[in-house]
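Note that one protein chain of the assembly has been removed; the remaining protein chains are unaltered in position.
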Amino acid sequence: MIITLKKEMSKAEMDTMIHELESVNSVAVTVIPGETFNVLGLVGDTTKIDEKHLRANKFVENVTRIAAPYKKANRMFHPEDTVVSIAGGRVKIGGHEKIAIMGGPCSVESHEQMMIIGEAVRNAGASMLRGGAYKPRTSPYAFQGMATEGIKCMTDARECFGLPIVSELMSADKIDEFVENVDLIQVGARNMQNFELLKALGRIKTPILLKRGLANTIEEWIMAAEYIMAGGNSNVIFCERGIRTFEKYTRNTLDLSVIPIIKQKTHLPIVIDPSHGTGYWEYVESMSLAAIAAGADGLIIEVHHDPERAASDGTQSLKPKRFAEVIERGRQIAQVIGRDI
Amino acid sequence: MIITLKKEMSKAEMDTMIHELESVNSVAVTVIPGETFNVLGLVGDTTKIDEKHLRANKFVENVTRIAAPYKKANRMFHPEDTVVSIAGGRVKIGGHEKIAIMGGPCSVESHEQMMIIGEAVRNAGASMLRGGAYKPRTSPYAFQGMATEGIKCMTDARECFGLPIVSELMSADKIDEFVENVDLIQVGARNMQNFELLKALGRIKTPILLKRGLANTIEEWIMAAEYIMAGGNSNVIFCERGIRTFEKYTRNTLDLSVIPIIKQKTHLPIVIDPSHGTGYWEYVESMSLAAIAAGADGLIIEVHHDPERAASDGTQSLKPKRFAEVIERGRQIAQVIGRDI
Amino acid sequence: MIITLKKEMSKAEMDTMIHELESVNSVAVTVIPGETFNVLGLVGDTTKIDEKHLRANKFVENVTRIAAPYKKANRMFHPEDTVVSIAGGRVKIGGHEKIAIMGGPCSVESHEQMMIIGEAVRNAGASMLRGGAYKPRTSPYAFQGMATEGIKCMTDARECFGLPIVSELMSADKIDEFVENVDLIQVGARNMQNFELLKALGRIKTPILLKRGLANTIEEWIMAAEYIMAGGNSNVIFCERGIRTFEKYTRNTLDLSVIPIIKQKTHLPIVIDPSHGTGYWEYVESMSLAAIAAGADGLIIEVHHDPERAASDGTQSLKPKRFAEVIERGRQIAQVIGRDI
Partner (left out) sequence: MIITLKKEMSKAEMDTMIHELESVNSVAVTVIPGETFNVLGLVGDTTKIDEKHLRANKFVENVTRIAAPYKKANRMFHPEDTVVSIAGGRVKIGGHEKIAIMGGPCSVESHEQMMIIGEAVRNAGASMLRGGAYKPRTSPYAFQGMATEGIKCMTDARECFGLPIVSELMSADKIDEFVENVDLIQVGARNMQNFELLKALGRIKTPILLKRGLANTIEEWIMAAEYIMAGGNSNVIFCERGIRTFEKYTRNTLDLSVIPIIKQKTHLPIVIDPSHGTGYWEYVESMSLAAIAAGADGLIIEVHHDPERAASDGTQSLKPKRFAEVIERGRQIAQVIGRDI
């Protein structure tokens, strides 16, 4: 950590600050006297030093962190890829081999719907079934999801078609229901910094699919994973679903550069959601192939047999036939880079 | 609501769509045939029609909403200003007279600290005391707040100095504690779209200070208020605390244009937080005076007697003397526009 | 075009407005009376109607454009792909076959440098040579480019290695120099809305590589192409080079979704710049493969034999060996989707 100090700070004041840093935080401090500023270089574990705390000192011009603020997610301290095991190992996400494909509707709408889509998704070659039973909606007047009944539709479909299920948890009070029934628990974009929820998820063992917030940096996203991991649950999978930009031709802007970045900075897997990432089914195929070519560990795609009548997000859903074609083409791309679906 | 249809849609298909719209949603539909597109104009209550649902139809080019998606917060249906009454009317926020000033530390740190700051804040002329007992922190390794003990420090200070208190609630499981002890419950920026929390707050009567999300539009913010109001709690006060932009010289970019906009679109009060809004105490005075000149109904300002030792956000805290000066100057500005502090 | 009118507007005022719209702009107007607003639907050529002009009327609540504001670039009026022919057809960009690869340094630094890199780029299998002779730099104290001498180094390299050249033009006063010497003229991101420059480029025939502005929407980008095309030069190639977002781990955020969007909305080719798009050479390979998988018509990549000593942007430059590997892998991806490099 580097602290830039104004020249107005007296020698005595600087000495006091250095003494405090060294005694409280057990770091070693080097002073570099400059022309317009003096600079302190701190060596040691600085993760617990609060930058804003330091900045409150009127003589502090700036504080720069050299080391990343995350430890458990940091590849520097854990060089091998983490492979997350789902449903007792029936699906594995991460590493260099298989790419996992998850498909299903935005919202669970009925038992029949999950049966139709579950079968279609399995036949297309997907390895997991997605569906939303609790729905975060911008308007209080919009459909809020089937709740417990929706989870039941999903577990029924799992039983029939043998696909582990992924679904979004919106509040900590439903955590027992999810631990019991859901194989991969999704944290939605709007809850990425719902710290109380993250803490609760750190206390369970079920794998977490952590979506990136709409306007969050990659570092904040990794820090959200760090919250879960610091609590004791290291089964975290990142999921990019597009960020908010000025663009109006798409619902969000899908940031595929997170794929090499997440792999460089962390040891955790990364999955891409091209459906929310663009908002239009017309763009889902090209973004899916691009994600695979870039090295993604999985895709999560919205599939609906009758998108025009979907309870939500029909615009971005693929029909089953198209979904199967995307998987087929994706497999060929995967093979070029030495992987498979 | 306006629906733009591609010319490829047959007459029969268009008739079916119109029939469905008219029968299910009881709206009246007018057709405007164009050269490159046909257009449907819908008249009636369209708040429950889901735009994305319509967009899923392959013949739909675009959907445009004419009326605002919010009703209870909409000034069109409630022309008079709402004045929110806090602590049984001891403080009133909204309307054209008094501007409310809230001051206090970012984090509650100790009983003694709240006593010192509570007294200073009252002597400076503020009408409410702020303090954070539950803290949303980006890092799991940072100070997470004093929790229940912190709330106790605040209620003690309230008892001593007669200032109603405002504090942030981070999860629905603490709602009883807040209803019992806190006069104005703050929803933080990161929870603005925590819909389960908003629903829970709709079921109580305590006034809510609803902070704007870091990257949310004003319409999304009003929709968050609509969630609370739709549940039955109409005591909502908006609080602008800066939005995320590309700027690096400030922590956030304070958007003061929300003041005339919120007053035009809604009937609810609007309060400005220049501390989080800029991130640096040096900019707090000029932004406070600007907010008052622009018509804000209140200010919430971080105050600390020893900012360099504050547990969080010392950089943006005013010392009590400076805080008193801001109030004094602010009062003169307020009088120019016919109000008072 | 849809105009939403407030109910306060009298029948007579509305009739005057409709009469004016119909007589001046020769459009047909339909009225849809609503409960909270009245709506006008305009049919005919509305490209010359100024939305802001209409909005200035105090009774106008909103104006919505149904048809896209661009015509010459619009695929609706020109369904076939445009293939841009460079250097008399030596390179063709667009269509469904060959993907063009352009490589070279950020800045031209010397005759020798261009000879070394030109040879390396040709041997790697690229079809064009890039290099900057005029450099847009944020600081007036940074290297501003070799200017005319730099262009000479490039034409020398072209002569030796047979690769057409692409270089950035920063102001209209150098246009003759570029028409005479450069095969593909680049408009940089910061000049995307330098309308005087765009108009000047509309008067020549040399193909233009139009980079997207740092914070511009796709529609604004297409409108910049429309400026060039409206002037008479229809040889325009789009180039995505990353947009500004809140992310700090990359220089820009590369938006690969523009590939299917540009192809859907326009008939012009699209090229991707993964070097500026990410800012780090480590991410260039995965973004290059992703761009090809997504359907890009070309790549423009920074290549330097000695990146640590490059005059600019060494961080994002590939060494020749790595560049050759990217082309080789990219070719395999291209073949999966039925194309070639």
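Quick notes
In this document, chain identifiers A, B and C correspond to the written order of the chains, with residue numbering beginning at 1 in each.
Note that in this section a residue touches a chain if its C-beta (ideal position, glycine included) is under 8 Å from a C-beta of that chain, and two chains touch if they have at least 3 such contacts.
Small disclaimer: the values here were computed from a predicted structure and weren't measured.
Summarising the interface, chain C meets the missing chain with residues 47-48, 50, 52-53, 55-58, 69, 136-143, 170-173, 190-191, 193-199, 214-215, 220, 223, 226-227, 230-231, 244, 307-308, 310-315, 317. Residue positions on chain A in contact with the hidden chain: 2, 4, 30, 32-37, 39, 41, 43-44, 61-62, 64, 66-67, 76, 244, 246, in rising order. Think of the hidden chain as still there; on chain B it touches residues 215-219, 243, 245-250, 253-257, 259-261, 264-265, 277-278, 282-283, 286-287, 289-295, 329, 332-333, 336-337.
Convention: only the chains that are shown with their structure count from here on.
With centres taken as mean CA coordinates, the chain nearest to the overall protein centre is A.
Mean C-alpha positions place chain B and chain C at a centre distance of 39 Å.
Rounded to a whole number, the gap between the C-alpha centres of chain A and chain C is 31 angstrom.
The residues of chain C that reach two or more other chains are 246, listed in rising order.
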